[in-house]
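Excluded from the complex is one protein chain; the other protein chains are retained at their positions.
Per-chain residue numbering starts at 1, and chain names A and B are given in the order in which the chains are listed.
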Amino acid sequence: MVRLVKSLEPSPGFPEGDPIALLQERFPDAISPADKGNHTGVIVESDRLPEVALYIRDQLGYQYLSSVTGVDYLDDGYFEVVYHAYRLSGGGPLTFKARTPREDPVLPSLVAVWPGADFQEREIWDLYGVRFTGHPNLKRILLWEGFAGHPMRKDWKEPYYEEEHKPFKSRWPQGHFAMAEERTPWGRNVQYPPDFTPEGWTPEGDAALYEGLLELETGHGNGKGLRTDRVVVNMGPQHPSTHGVFRMVVTLNGETIVDLEPVMGYLHRNHEKIGERNTWLGNMPFTDRLDYICSMHNNFGYAVAVEKLMGVEVPERAEYIRVIMAELTRIVNHFIAIGFLFNDLGAFFTPALYGLEERELILDLFEMASGSRMMCNYFRFGGVARDLPEEFLPLARELVENRLPRVIDEFETYLTGNEIFLARSVGVGVLPKEMAIAYSTAGPVLRASGVAYDVRKAEPYGIYDRFDFEIPIGTNGDIFDRYKVRIEEMRQSLHILKQALDQIPDGPIQAGKKAYQVRVPAGDAYGRVENPKGELGFYLVSTGGPNPYRYHIRAPSFINLTSLGEMSKGHKVADIVAILGSIDIVLGEVDR
Amino acid sequence: MYGSGILKGLGVTLKHFVETYIEDIRYLGKRYTPETLPQRQGPKERGIFTVQYPFEKLPVPENFRYIPFLVYDDETGKERCTSCGICAKVCPPQCIWIVRTKDPKTGRPRPEPAEFYIDASICMSCGYCAEFCPFDAIKMDHDYELSAYHRDELVFDLKKLLKPASYHAQIHPTDWKREEEARAAKAAKKAAARKARKG
Partner (left out) sequence: MSEEFQNDPRVPPELRHSVFITTLDKIYNWGRKRSMWPIMFGLACCAIEMIATAASRFDMARFGMELMRPSPRQADLMIVSGTVTKKMVPQIVRLYNQMPEPKYVIAMGSCATSGGPFKEGYNVVSGIDKFLPVDVYIPGCPPTPQALIHGFVKLHEMIEGQTIRDVPWYKEGVVDAIPVPALGPDLLDWRQAQEIAARARQIAEEAQEEEA
């Protein structure tokens, strides 16, 4: 059952007033304000971190931990881990940071307070080498066990390293063509420690992973005198369920799942390391390739984050164009999500084909405006790249008013009442409300579990506060509710699109002149948008130069996967595929 | 009745199936001709949605970007590129290599490219080179039929990249019109300034 609400639910009982002042009052010796120029938030003493976190969650009401980021300050000699927490009634973040010296970096883990910090802390261990004491499973997540070094550290150079920042001097004016492969002695993108020799060396493989799993207690037997055995099955990276290269290691007792551990990193493309080398503008086409189905929305998130640092005002027409593109992307994404969910359930390709047909028509619009079907690269800091051609608005109106409502109603007709679908989805993969908040899930997964939270209403960006729309909320948090929430969100997107297409004014589309050397003032900022899959956030640190100092992506699919293990316990193997389809992940985002 | 949901679903599929035949009758034998292609691929279409590539090609819009090409003026045969290097600096994956010509007598740089390489197997079709070129010398091509049997065929040198300005006018008509108007306005302003100085 899905109901529509107009605004976020208020959370009473928490103290009014500036949360930072309250924190400083309660912990006068553990809290100090941020000391770098223009940085936000407060710095917490690393040993007092768990008790401060408990106070923030219980007493101040910041129940939702959105992102955990690591930053390497090489010149200052420490690693900094930045946390952003939010209240469910809306509003801005409470940013708090913890520091640890670079020689032996150790911090207490916050998994006991907010279980959603699980994968993000593992990622900081993998890429920076910061150990979190008290973490239940501190292993590498994006790279493999045995990899030499922690790559995101500022003093770790990759094999094809040329210069610290782009543009490279070797391209102009004496840019003689050279393949990157000539830069290493092996002719490929590899580097080995100086004492490494393959003679007598065997690879580690997945020994550590399987060891941890087989120690689980299941309770032998099915209660009727039959002895059963535990089996570990790999639902491996190459998989007919088309979500990409994702691997699940499932421990089974017969056909029932005892434990599920996701293994990722098969598409780890080093967005963050490349992002630190790129210029600010050069990062925009790379954000297209994060969640490659919703490229316009990723651009939107990055533009919002950088404009927070730059303090640029976006003209009216550009704001309306941004909203139109964003909502069209939401419809595209939900068609694909529902289509592939039904693919996994066995309705091979009919709902997906009907959805892909509508997606093609919307992609025609994107190609007309930005030049490419998928990797749009359309947003700029302070506006959009190009104005809309004349054929755009009549075609968009035709789609939004006539064709898309009819198609969505058709989807409802033949999918919602289908008895096979109802039998396989109602009551399967239930995620209760408190667990959804604790595991930092976002997007339709969070809303289907009954939590009324949408970034467009909580912290409106752009001109979303001018539009009149509602948020669909589910009740049970099972697969059926997530599907129904997505259908209702598509209808709400059409509602917003109708208003935007009616109200769009004429005018300039970019603030200021077109420039390729963008200088962003020093500081740090966390900008987030409501991606169709959840909350996409960008944490940026700038030192005033033409390149970012730290570029971190808070990926919704990555964090939504934390709850996959909990949701699947007790179900059968055939249900995992459906549950994974209902979370709707995209590997470009999960692995970045 | 248990099973009515499934039957309704099958009814929708049957409706789609029958509609394709009704649409065929509506077109009355003129279905697979180029004149009906925009109607068949538009939002009012109910029938078969397929484009029979390689026999009929879906036309790409003007803004479409794939791999860049360099423009040379038809009359003089000279490339517009002055090797200022902005495209090489702004390219996000750094796939443009430019060598600026040096005058052999004076040793000073001349505004012409001696070598210009684009590695099309690294290019991400972002369009920044075309967007920020101040001389309208590099533009995004519409040609997507670039498959090759060997990887070195995908590194484009200056000869392969040069295409005439008439080709640019043909694939980008509105951009061409806007650029010519800007060029004519600048020339007129220069001529007026020269006349004012003389007189």
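What we mean here is this: a contact is a pair of C-beta atoms (placed from the backbone, for glycine too) under 8 Å apart; a residue touches a chain by one contact, two chains touch by 3 or more.
Since the model is a prediction, treat every value here as computed from it, not as a measurement.
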item: Chain not shown, its touching partners among those shown; value: A, B
item: Residue touching the undisplayed chain, where the options are A:Y160, A:Y210 or A:Y516; value: A:Y160
item: Identified contact with the non-displayed chain, of A:K154, A:R289, A:R403 or A:K433; value: A:R289
item: Per the touch definition above, residue among B:I6, B:L37, B:M124 or B:A169 touching the missing chain; value: B:M124
item: Contact partner of the left-out chain, one of B:T50, B:T76 or B:T106; value: B:T50
item: Sites on chain B contacted by the missing partner chain, in the whole complex; value: 41, 48-54, 57-58, 60, 66-67, 92-93, 119-125, 144-151, 154
item: Absent-chain interface as seen on chain A, which is shown; value: 142-144, 146-148, 151, 158-162, 180-181, 185-186, 188-199, 201, 203-204, 236-240, 242, 244-245, 265-270, 273-274, 277, 285-286, 289, 292-293, 352-353, 356-357, 359-360, 373-375, 587-588
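Here is the rule we go by: only the chains that are shown with their structure count from here on.
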item: Chain A contact footprint on chain B (complex, rising order); value: 2-6, 8-9, 11-13, 16, 41-44, 49, 60-65, 83, 85-86, 88-92, 94, 96-100, 109, 115, 117, 119, 124-128, 131-132, 140, 155
item: Contact footprint of chain B on chain A as seen in their complex; value: 166-168, 171-178, 278-279, 281-286, 350, 354, 357, 360-361, 364, 367-372, 375, 377, 385-386, 389, 395, 398-399, 402-403, 410, 413-422, 514, 516
